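Inspection log for the structure reproduced underneath, given as structure tokens.
Note that this complex is displayed minus one protein chain, with the remaining chains in position.
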Amino acid sequence: MNAILSAAAPLSAIAPFPLNRWWVAGFTWELTDKPLARTFLNRAMVLFRTPDGTVSALEDRCCHKDLPLSCGSVEARGLRCGYHGLLYDCAGVCIEIPGQEHIPTKARVPAYPLREQDQILWVWIGSTPESTPTEDPPHYAVHNDPKYKFGGNSVHYDAPYQLVHDNLLDLSHLGYVHLKTIGGNPGLHMNAELKVTAVDDVVRVVRLMPDSEPPPTYAAAWPFKGRIDRWQEVEFQVSHLLIWTGGMDAGSGDIRAPDREGFHMRGFHGVTPETDHTSHYFWTIATNPHPDKQDVTQLVVDQTAMTFEEDRVIIDAQWQNQRRFPGRTQLGIHVDAGPARARRVIDALVRQSHQASPGG
Amino acid sequence: MNAILSAAAPLSAIAPFPLNRWWVAGFTWELTDKPLARTFLNRAMVLFRTPDGTVSALEDRCCHKDLPLSCGSVEARGLRCGYHGLLYDCAGVCIEIPGQEHIPTKARVPAYPLREQDQILWVWIGSTPESTPTEDPPHYAVHNDPKYKFGGNSVHYDAPYQLVHDNLLDLSHLGYVHLKTIGGNPGLHMNAELKVTAVDDVVRVVRLMPDSEPPPTYAAAWPFKGRIDRWQEVEFQVSHLLIWTGGMDAGSGDIRAPDREGFHMRGFHGVTPETDHTSHYFWTIATNPHPDKQDVTQLVVDQTAMTFEEDRVIIDAQWQNQRRFPGRTQLGIHVDAGPARARRVIDALVRQSHQASPGG
Partner (left out) sequence: MNAILSAAAPLSAIAPFPLNRWWVAGFTWELTDKPLARTFLNRAMVLFRTPDGTVSALEDRCCHKDLPLSCGSVEARGLRCGYHGLLYDCAGVCIEIPGQEHIPTKARVPAYPLREQDQILWVWIGSTPESTPTEDPPHYAVHNDPKYKFGGNSVHYDAPYQLVHDNLLDLSHLGYVHLKTIGGNPGLHMNAELKVTAVDDVVRVVRLMPDSEPPPTYAAAWPFKGRIDRWQEVEFQVSHLLIWTGGMDAGSGDIRAPDREGFHMRGFHGVTPETDHTSHYFWTIATNPHPDKQDVTQLVVDQTAMTFEEDRVIIDAQWQNQRRFPGRTQLGIHVDAGPARARRVIDALVRQSHQASPGG
């Protein structure tokens, strides 16, 4: 039985989300031999993979008696309902009604395009039920790059997805929220120079911290000679953020080069609205182990999980407080440049999605 | 303190239920020396039995300061409120106000006719507060028949009562919901011939499975010679269903005879709406032990309890999903004949109840 159901509120008909695009639906390892109930953009779905490897996302409701299909079981030919045994194929078409020969043509449930790529599940959500993908999902090469090892997890937020964007685009909170874990010196984070740029729907926030002391994790993972040039690069896209942090020996090369040397941590952060007020957060973190040093990947993954739990507590409290104080104006400060730019991107895409609605 | 109170939503004034009839309120063994809080058809009641054996159902609210009377205590003369000690008799009339001589005539609470018969509690709910019973509650002889032994329990559903009817009237779900307990071969259940008949407010669904292998429980309970003729007879009435299943030696007699031989399991299933969206389910199961075999009654009771828990999980999920997908059309299939007929019976009785309202 799935926990999502406990909310049991009717889902909104039209939610103000960017449509006609791929959203992250989870990771390869989450899809086992059992169906998985997940709601994205107010659409309640059941995800499953048949033994031949086909992945499918269907509306999570049997068209006979409304039972969630996620209460059923996966078979070779598709997903069987757990109440009266109706069997649906991966396109949502009912192909068996036990005890009844005739299968009506309306015996079917809506299907959503689902792709599995780079160990990430991507679901296409269009502005109409007929909408089909107009492009492939984005590639994430790090998951297939032998230089990297990674781990990750899924987190559920009781807060709207844009509050998670705000958090990831503004690393200045490290000094306060994560004071006891990765934060270290608040002043360092707040005062480092910040550069925000935007091209099309992509917002980039870059902070460079040249000639600084390597944090303990860095020093354990990489044979630095002494002080290092550190970078933090956040790339926001609508469906996910890429956060690339790391360091190289101070003055040893171009800290802006795409193929720069040194120790790298590459984060993938899929942020997908669940409902108007709740969100999914799918993250991985990868590091490049050095042959002469211990592999710190698992340590970094564990620390990241603890860190994100600190964020979750703060963001959930923030959202609950926004509900207690509705309609209040927020004071803007210097760290808000990145988040504000990302919100403008989303606003434009939402408008675009709704204008595009009639045509699909 | 009673758990019902935790919901704390105002009860609906007029709910669309069949009125002017007896509903099952519980079992004899549930009424101890403490008051029992239960809500039926949106009417919050307190049930109690005084030492002389009189049973009573009153509105669960002291007319002084609104405390639930179910927080009080049972005395020889009635029920005493747990706040300021007002004492009510079994008709709901206040017969003592501690510290005050005069008892106003308006010091009383509404009472509902309550009967205890065949170890079943029956409550009369009319279309007006003045409504009195126009007939006796139905008898259930099995509970008093020395041929039978029985056990049972009360179950609370977070789902409307008609979803429980649907489930009990359609035994084809056994192969899917109860695959791991009593279900066995799904094909057997789905393909057996089904006969639905209706006379007045009673719907009967009969399935016969002649010349089949006896299930393990049957074989343990009865000295069958080999294959058996099995029957499943479901009789729906508005307030309860009777489910009679069993088997006799194949070809040994008339499988339709009321006094047929063999192993019998007789289920009593009282289904009473609690609120618009929640229900009570009061069940017993009886078997007829054979002198030469072990008594399997307790085993059957335990298996039935496990089975009904499987149903509860499915039906609660079904209801939560109906709330997530409001206003959807359901696809009708062959197994729906019995449930559909029962719904028409209820619809007619609801209309009748509301036309009858002015006159009581």
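So that you can tell them apart, the chains are marked A and B in the order they are listed, and the count of residues begins at 1 in each.
FYI, a residue touches a chain if its C-beta (ideal position, glycine included) is under 8 Å from a C-beta of that chain, and two chains touch if they have at least 3 such contacts.
Everything numeric here is computed off the predicted structure, so don't read it as measured data.
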Selected from B:G82, B:G151, B:P215 or B:P289 as touching the chain missing from the view: B:G82
Residue in contact with the excluded chain [from B:A25, B:A107, B:V203 or B:I243]: B:A107
Residue among A:V24, A:C63, A:V177 or A:V234 that touches the chain left out of view: A:V177
For subunit B, the residues touching the chain missing from this view: 1, 5-6, 8-11, 44, 60-61, 63-68, 71, 80-86, 97-100, 104, 106-107
Touch list for subunit A against the chain that is not drawn: 166, 170, 172-173, 175-177, 186-187, 190-191, 313-314, 317-318, 320-326, 328, 330-331, 333-335
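One rule holds for everything that comes next: only the chains that are shown with their structure count from here on.
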Inter-chain centre distance, subunit A versus subunit B - centres from mean C-alpha coordinates, in Å: 47
